[in-house]
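A single protein chain has been omitted from the complex, and every remaining protein chain is retained in its original position.
Here is chain A:
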Amino acid sequence: MTWLWLKESQKADEYLREIQELGQLTQAVQQCIEAAGHEHQPDMQKSLLRVGLEGRAGQGWELSLLLSGSSQAASFGKCFLDRFPPDSFVCMCQDLRVLNAVRDYHIGIPLTYSQYKQLTIQVLLDRLVLRRLYPLAIQICEYLRLPEVQGVSRILAHWACYKVQQKDVSDEDVARAINQKLGDTPGVSYSDIAARAYGCGRTELAIKLLEYEPRSGEQVPLLLKMKRSKLALSKAIESGDTDLVFTVLLHLKNELNRGDFFMTLRNQPMALSLYRQFCKHQELETLKDLYNQDDNHQELGSFHIRASYATEERIEGRVAALQTAADAFYKAKNEFAAKATEDQMRLLRLQRRLEDELGGQFLDLSLHDTVTTLILGGHNKRAEQLARDFRIPDKRLWWLKLTALADLEDWEELEKFSKSKKSPIGYLPFVEICMKQHNKYEAKKYASRVGPEQKVKALLLVGDVAQAADVAIEHRNEAELSLVLSHCTGATDGATADKIQRARAQAQKK
């Protein structure tokens, strides 16, 4: 029938209608399409397909385009068959085009349709790649619209891997050529290509290629393998991935001698602080060496200070650690810290002696607490001596004694102390602390000695509202007046309140 139809015989039409009436048109079309697949001659393929198409008019123009790209006119007959699915037709056209392309004598892969189907397109592509027919493979991928990762990217990657083996081309040219072709094609791993280049002994090229790798995580392992550890380190740092940095660091630690390793760290502050953190928990000695290497005396000092209370147990060891720390601080020209450290050494020794002589717990107390403990224990002389030795500022000492004596409720000693000389902190704190211990009687003693500025406050504290009012009126101080007024409660203070109001009124008149 095909033949008849091709001859444009009138019979054809009749046969066609006959087939249609038998209800076998679908089958006939299908057979035509399949027959085309098994045909080797492009002309014959076209004819068969065109017949098949007869059943599916309206789309016939695709045929010529699909099959060869030539614009050979195809006659469009009437539509005899509605709703014949176009897929099988289109697929066949595509397959045939691929097959015809590889059957070309330039390529020379005479596959039959069945072989091709058995082989699958992936394998065919692989074969093309093996034959280095990259352009054709890429064209096929593009033509079949294969996903980039399976198709074009993969072939480009293969091409690039082949390209790096061309020893006669310079590194720069190869790298540039590869980057031009590949660009940012998704799914292409520059690190794989670089690994291939490295495999061929072209380390420099590999490094150049890695420059194009966007994922630092991929760059670093290869760089390490190529023994470009320092480059790997800076790449890892660039990535911001601390784990990656750490991997490189440990690699470097084993690869380099200690000195070189430290020098490398020194130039990479981020890696340095990461490593320091690790050392702080795991390798304290290394940490010390690190500071030593850098002549970082300040940190060395801090290190020994920490050791003095964290790692050393015996008092001798602790003092020795502090001594080392003080020396380091001097070297760091931090006299302040050095002096403080020396003070601490003196204090430790002294605390030890106190424990021996007086018993009790003194070690590890701060200076302040040591003095307090002495006072609480009734060793006032010793406390005084200590305060003098360590030059505790007067104010602080007064506060300290005041608090300690009040805690002891040693009111007698407190009074003696208050009279020892003029208080540098005033007498209001005395009032406050007595009231805190609910000793109004003692508090009143000091209230009278409070300076004029704080007198009102003191009087209010001991609950002497009336006198507070008098003082406030005397001062003609508005703020104080309102303060007293706010303390006037209940009937008892009624008179006082009136007094204040009167004084206020008077002040306003003036």
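As a working rule, a contact is a pair of C-beta atoms (placed from the backbone, for glycine too) under 8 Å apart; a residue touches a chain by one contact, two chains touch by 3 or more; residues count from 1.
We take it that contacts and distances are computed from a predicted model.
Peer 1: Given the options "Vacuolar protein sorting-associated protein 33B", "Proteasome subunit beta", "Pyruvate dehydrogenase phosphatase regulatory subunit, mitochondrial" or "glyoxylate reductase (NADP(+))", which would UniProt use as the protein name of the unshown chain?
Peer 2: So, among "Vacuolar protein sorting-associated protein 33B", "Proteasome subunit beta", "Pyruvate dehydrogenase phosphatase regulatory subunit, mitochondrial" or "glyoxylate reductase (NADP(+))", the name matching the hidden chain's UniProt entry is "Vacuolar protein sorting-associated protein 33B".
Peer 1: For the chain left off this view, which of A:His106, A:His281, A:Arg314 or A:Lys381 is in contact with it?
Peer 2: Answering carefully, the residue with contact to the hidden chain is A:His281.
Peer 1: Touching the left-out chain: which of A:Arg176, A:Lys339, A:Arg353 or A:Arg502?
Peer 2: A:Lys339
Peer 1: For the chain left out of this view, which of A:Ser302, A:Gln323 or A:Asn477 touches it?
Peer 2: Among A:Ser302, A:Gln323 or A:Asn477, only A:Ser302 touches the chain that is not shown.
Peer 1: May I ask which residue of A:Asp95, A:Asp241 or A:Glu413 touches the chain that does not appear here?
Peer 2: Of these options, the touching residue for the absent chain is A:Asp241.
Peer 1: At which residues does chain A meet the chain that is not included here?
Peer 2: 214-215, 240-243, 246-247, 250, 269-270, 273-274, 276-278, 281-282, 298, 302, 305-306, 308-310, 322, 333-337, 339-341, 343-344, 364-368, 390-396, 399-400, 403, 425
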